[in-house]
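Incomplete set of chains, arranged as in the complex.
Chain lettering (A and B) follows the sequence in which the chains are written, and residue indices restart at 1 in each chain.
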Amino acid sequence: MDTMILNTMWVLIASVFVFLMHAGFAMVEVGFTQSKNAVNIIMKNFVTVSIGVLGYYVVGYALMYGTDVSGLIGSDQFVLMGSPESVAGISFDVFFFFQAIFAATCATIVSGAMAERTKFFSYVAFCVVATTVIYPLIGHWIWGGGFLSSVVGFRDFAGGTAVHAVGGFCALIGAIMVGPRNGKYKNGVPRAIPGHNIPLGALGVLILWFGWFGFNPGSTLDITSPATAHAAVTTLISGAAATIAAMILSNVKYGKPDAGLTLNGALAGLVGITAGANQISFAGAILVGAVSGVLMLLAVEYIDTKLRIDDPVGAISVHGVCGVFGTLAVGVLSMDGGLLYGGGMTLLTAQIIGVGISATVAMGLAFLTFVGIKATIGLRVEESEELHGLDGIEHGIAAYMDL
Amino acid sequence: MVEKMSKIEIIMNPDKFEDLKEAMNGIGVTGMTVTNALGCGLQKGHKEYYRGVQVEINLKQKLKVEIVVCEVPVETAIQTALKILQTGNIGDGKIFVYDVVDAVRIRTAERGPAAVKDPK
């Protein structure tokens, strides 16, 4: 009983930390895009939080944590009806609180990659689907008793796949389908469209890092477990290692320590360690971080110049690529069953299968959703609207005014 | 000061700036000065709301690009700008041309057309 109160308290506090991540996402996305679209991005973030929470309340939670049907989907507790008093050793209310705030994160990732050219209400529609279907479905397989955890033996501690890879791969599909921003490519050569407020973006990254200390350590749901403190430290040092790695590599490749990539580096390290923050050693966390920073940087370049997919904030590389990498790294570096710790290929195989299925399904569902949206309300704003900025036309107001 | 100098002032949409810059470099323009501006023109009458209150004429974000030329004929510059900027939509912008009496390159204290020409 005492432990339950303790854990309830811990998860409640961790949830509040995670909540602030929405401010972090908002600032990162605003900072790394153009000022003429800043209001639009702000609005998307508010809508994501709100719809995410409500959609998860009405439908999402039920599909994710309702009584399992054939390992595929949850089937009751819609509108939280018939939910128990406690789950996983903490109060049900707090469990829901934590999960609901998580749910919104997944959609937010997509908003960054599709920024500056997507219709407001089209994004809103995607956001509804993401938080009521895509995230809960895959989440059920991973965390809700579905087949990925129960049959495949897939492990995803705090959402390296369930949140980040899923979000990142939805973002990939979204960015492809909405197409690059006007002027991004000229004869196939990418142009830089610099963000308009680096300090705000940096504030966002630090706020996200702060929130991640709820996201990862909170995911144990158990303050009495040593894994909680362990996860806090791995989150700290993986982020640090990735920051330094990205900074050094950008300096080597481009002659200067690049601010955008260094900031993304921090996020890459945080995403990278998410899947295994509780079971990768400190040294392993530094390795995961450093590799995440490098991978992210290479992915940003590859996606931008080779694949020619326009991702203004680097969401695909940060969340998609590093989410996958981090999930696979568990198979190698987990102190409990990882390849390097004598666990053989079993865990690594499970990880490969799990992340493969999750990413594929996420892409498939995102594709269907965007096809539906495109066919009905359309996906992309008018060219002239894009040119003048979404703020004036979609919201009738500029972000910065002095008149 | 035999060669006349002129200032070409282009009020334009921010998004085409990269293209314009390239095109201007292409015709030998050696420099330009750019300012953020807010413009209202025939786009007026457009009604907006801010917290439920009508805001009547909305100022649109524009760039003001100033280019002082002497060698490059004014007409070439205008035609180049038109080629890049004309979309046929309201809000495309305006170009104004002014006389320049004198110019100084601060670095070398050169005066007149020499101050604007490429020294290379």
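We take it that a contact is a pair of C-beta atoms (placed from the backbone, for glycine too) under 8 Å apart; a residue touches a chain by one contact, two chains touch by 3 or more.
All of these numbers come straight from a predicted model, not from anything done at the bench.
Written in terms of the labels on the displayed chains, the full complex in this file has the makeup A x3, B x3.
Note that only the chains that are shown with their structure count from here on.
Subunit A and subunit B have centres, each the mean of its CA atoms, that are 42 Å apart. Interface residues of subunit A, counted against subunit B in their complex, comprise 36, 182-183, 191, 384, 386-389, 392, 396-398, 403.
Across the interface of their complex, subunit A is touched by residues 13-16, 18-19, 38, 48-50, 55, 58-61, 87, 89, 91 of subunit B.
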